[in-house]
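Excluded from the complex is one protein chain; the other protein chains are retained at their positions.
Naming follows writing order (A, B and C), and every chain is counted from residue 1.
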Amino acid sequence: MSAENAAAGTAAHLQHHFVDSEQQQESAKLGMWIFLLTEILLFGGLFCFYAIYRAWNPEMFYDAHTHLDITLGAINTVVLITSSVTMALAIRSMQLDQKRATLLNLFATLALASVFLVIKYFEYAHKFELGQLPGKYYTFEGIAGSNPHVFFSVYFMMTGLHGIHVLIGMGVIGWIAYRTSKGHFSGKYYTPIEMTGLYWHLVDLIWIFLFPLLYLIS
Amino acid sequence: MTQPKRAIHILPLQTYLGIGSALLILTVVTVWVATIDLGPINLLVAMIIAAAKASLVALFFMHLKYDNKLYAVILLGALLFLAAFVVFTMFDTMDRGIIDGVRAGPINDQAVIYEQSTSGPTLPPAESVRSDTVLHREISPSE
Amino acid sequence: MSDITHDSYLSSPKGIKSWLLTVDHKRIGIMYFVAIMFFFALAGLLAVILRTELLSPDRVLMDADTYNQFFTLHGAIMIFLFIIPSIPAALGNFVLPLMIGAKDVAFPRLNLASWYIYVAGALIAVFSILQGGVDTGWTFYTPYSTGTNTAVISMTTGVFILGFSSIFTGLNFIVTIHKLRAPGMTWFKMPLMVWGLYATAVIQVLATPVLGITVALLIVERLMGIGIFDPAMGGDPVLYQHFFWFYSHPAVYIMILPGMGIISELIATFSHRRIFGYKAIAYSSLGIALMSFLVWGHHMFTSGQSELAAMLFSFITFFVGIPSGIKIFNWLTTMYKGQISFKTPMLYAISFLVLFTVGGLTGIFLGALSVDIHLHDTYFVVAHFHYVMMGGTVMALLGGIHYWWPKMFGRMYSELWARVACAFVFVGFNMTFFTQFVMGSQGMPRRYYQYGEQFARMHGFSSIGAYVLGFGFLIMFVYLIASLFKGRRVGANPWGSLTMEWETASPPIAHNFDTDKVLEHGPYDYDRIEVTPEDEKGKVTA
Partner (left out) sequence: MDSTGSFWLPPQSSTMAGEVDALFNFILYVSTVFFAIVVFGVVFFGLRYRRRGKTGLTTSKDHNLFLEIAWTAIPTVLIVIVFFWGFKDYMRMVVTPAYATEVKVTGQKWFWTFDYPEGANAVNELVVPVNQPVKLLMSSTDVIHSFFVPSFRIKMDVLPNRYSMSWFEATREGEYDLYCTEFCGKGHSEMIGSVKVVSDSAYAAWLEASTVFGEGLTLEEYGEQLYTTKACVTCHTLDGKKLEGPTFLGRFGSEIRMSDGSSVLMDENYMRESILNPKAKVADGYQPVMPTFQGILKDRQVDALIAYIKKINQN
């Protein structure tokens, strides 16, 4: 162990192979950003699908998108953005060592995330009922253009994968809230919360692009 | 415990709330703009607003503005490679018919599930949708 | 193994549990090494069976379906379970922290998670054999892969999970190289092996997610028939090929770049000379890594993609070849005015130079649009990628294994048997695959169970070559395992190399270095620093 570490007494969280906690935090952040890069490319595959199929049948995309509920979409966007704000506040309050405020913000983020999922559930239920489903399950009439089920394939794939990531995010935030309540974090060591925040902001970022592409075509 | 060499960046509360409200305003703007029919540049405007919102979230909420520039490079790198992937794939999908028009689109652009009945698609039995159903309709040789 | 110095990483925490739950990068590297060698043997056996089937134009020992399943398994296991994890995860895991003076990789627990994800993915992929195997080829082209009723789901799920193992290894390496280098080791004082692993990690992280989404969509298409790739449902099979090759071409650079990293180390150490053009080789690695994402269309010249796209991909494909050429010439010039010793690792490095040059040059044939129309999907392509993958990556891997064997296990293998095996491998390889160049340009299509009479002689010769190659690997297996028990004990620096991993004991202690390492000299300062290989202690100066 380096002399500096031994003298200062290693903090509980510092892993043996790092020189100091600043190096450990920077490494964690770099690792998280690279993981976010892989998430962007994972969703990128679906954005590429969207671009190609929209270019192949533009009128159908326009006509099919009118069957999406723009108000619900907008509400979802507002909900997710506020959850991003509360997540950022949670990190800020842990930086200021305010455990209670952090827990409050974390629970607010969880609540908003579940509101988002509930709205999503209603949208899906509505589509299942109407038969606006991907592929051979598509039984809805009244959309002009060729192969309207392709729009719903793209829609369900993108919002479905995004929904799964929201669920994973809620799980991780719950785990972080549990550890915060256990007092594992402090003003000096809040890296896990910051990483969860980065992940959550990315999930919000992806929805920021999903919303206009799916709901506001013209 | 030794203080990390660079002071932790704690933003004032107003910054977070300010950015949050800016994002909400931009959401309202993008919904409103979508109602006006500007033709092709509508997509462009929607993307610019979305990019603006995205950069707000990235710079302030994800602290890219105050952190090591490497992370910004990683984010931009991801978007760059994604753009390369989409653009090069569209070089193919959009230009298949440049030499000979007949190659531009599929032979039968209506998917098989719509051929069953004139009244519109009915839920087809599972196997008739298999990819090896008859697809090529008779092309008169002169075409 | 009994009397190894008691506190080396191999023996310090005792018991199976300490191995299964280890977070020591060296142990994870050894576990990866054992797994990939097992899969290499399995897929190699499949290859020998395939070559036996091709001994005569019609049926020899199996029918068409079994043959199709065997070549699919040979391809899928070799690529996803052997060659992609082989150098980064097995040798890289072991050597990277040692080379940059770190105690471990940045995220040791993530490293162990990556190992268990690899094992889970491998089990699921291999489970497809029990379900009757997959007969689509390792590329799973639609609509065949969505129509056939073989175990495509379990193989593709396996590949999906293996993708995460690759991403986590890449992520771990990038953070380790950025953050855990010894003080004083700037980016241009790192060994070139670390540059190779860095460029590979960048590709792994950027390309593998797209494989994940492609395979996920294939699974969703097969299970729920949502018709993304199904032409009858408005989808497009050529779009699947775009998605697949967007990952799979960078994947071939995931395979070759770490191999090139090893070759830089071998040529420098065994020529006992400064590496020629350090910056050129380092930038070439990064250049290849970035440009490899723009060339995937050259796998699809005859697939019905637009002529504009074909022209673009062909143009950029040629420029990806340039950095590889620069590296070959730099390695060649490194041997100029060196003191070259022909130990086994150097023999493999030289066979890499020769065989990879053939592989690279035949890539020019396949990059030229009009010639590729004739050569695509023939045995010329089979020979090309075997020359690049086996002649390139596997030769580098064998060189790396023999080079770091004393460091990993503290024992030296028998030099005589190693050279015999190298000779068998080199001769067998060329017999098997050079004939396939000629068959391919004569028009022998790929993945054929039965073929025309005119190719019978060449197929026979190629199959005999495969037996020679297999025999070479058998010898290697024997003397390497024997060296674990009877091999001569070696000290810290048997080859007289200046990179940092030779400054700790072999096999190294659990946390690598006794003191916090600081960089005293560059990795290739053979013109300033005296260092002598162990077997020269007694010799008089030349």
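Note that contacts are C-beta pairs under 8 Å (C-beta built on N, C-alpha and C of every residue); 3 or more make two chains touch, one makes a residue touch a chain.
All of these numbers come straight from a predicted model, not from anything done at the bench.
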Discussion item. Checking the contacts here: which visible chains does the omitted one touch?
Written reply: B, C
Response to the item:
The listed residue (C:Leu21, C:Ile364, C:Val478 or C:Val518) that touches the chain absent from the view is C:Ile364
Worksheet item: Looking at B:Ile25, B:Leu38, B:Leu70 or B:Val102, which makes contact with the chain not pictured?
Response: B:Val102
Fill in: chain B residues touching the omitted chain (full complex)
99-100, 102-103, 106-108, 127, 131-132, 134-136, 138-139, 141-142
Discussion item. In the complete complex, the non-displayed chain touches which residues of chain C?
Written reply: 64-65, 68, 135-137, 141, 143-144, 147-148, 231-232, 236-238, 271-280, 302-304, 307, 310-311, 314-315, 318-319, 321-322, 325-326, 328-329, 332-333, 335-342, 350, 353-354, 357-358, 361-362, 364-365, 367-374, 376-378, 438, 441-443, 445-452, 496, 524, 526-528, 530-533, 536, 539-542
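Keep this in mind: only the chains that are shown with their structure count from here on.
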Response to the item:
Among line, ring, star, complete and other, the chain contact graph is complete
Fill in: Centre-to-centre distance between chain C and chain A (centres being mean Cα positions), rounded to whole Å
35
Discussion item. I'd like the Å distance between the centres of chain A and chain B, where a centre is the mean of that chain's Cα atoms.
Written reply: 16
Fill in: chain C residues counted as touching two or more neighbouring chains
178, 206, 210, 225, 227, 233-234, 239
Practice prompt. Send over the residues of chain A in touch with two or more other chains.
Written response: 26, 30, 34, 37, 41, 44, 48, 52, 136-137, 146-147, 149
Fill in: Residue numbers on chain C that touch chain A, as the complex places them
102-104, 106-108, 110, 167, 170-172, 174-175, 178-180, 205-206, 208-210, 212-214, 217, 220, 224-228, 233-235, 239, 243, 511, 516
Discussion item. Going by the contact rule set out above, which residues of chain C touch chain B in the complex?
Written reply: 143, 146-147, 178, 206, 210, 225, 227, 230-234, 236, 238-239, 242, 246, 293-294, 296-297, 304-309, 312-313
Discussion item. Using the touch definition from the top, list the residues of chain A that touch chain B in their complex.
Written reply: 4, 8-9, 11, 20-22, 25-26, 29-30, 33-34, 36-37, 40-41, 44, 47-48, 51-52, 55-56, 70, 74, 77-78, 81-82, 84-85, 87-89, 92, 95-96, 136-139, 141, 146-147, 149, 188, 197-198, 201, 204-205, 208-209, 211-213, 216-218
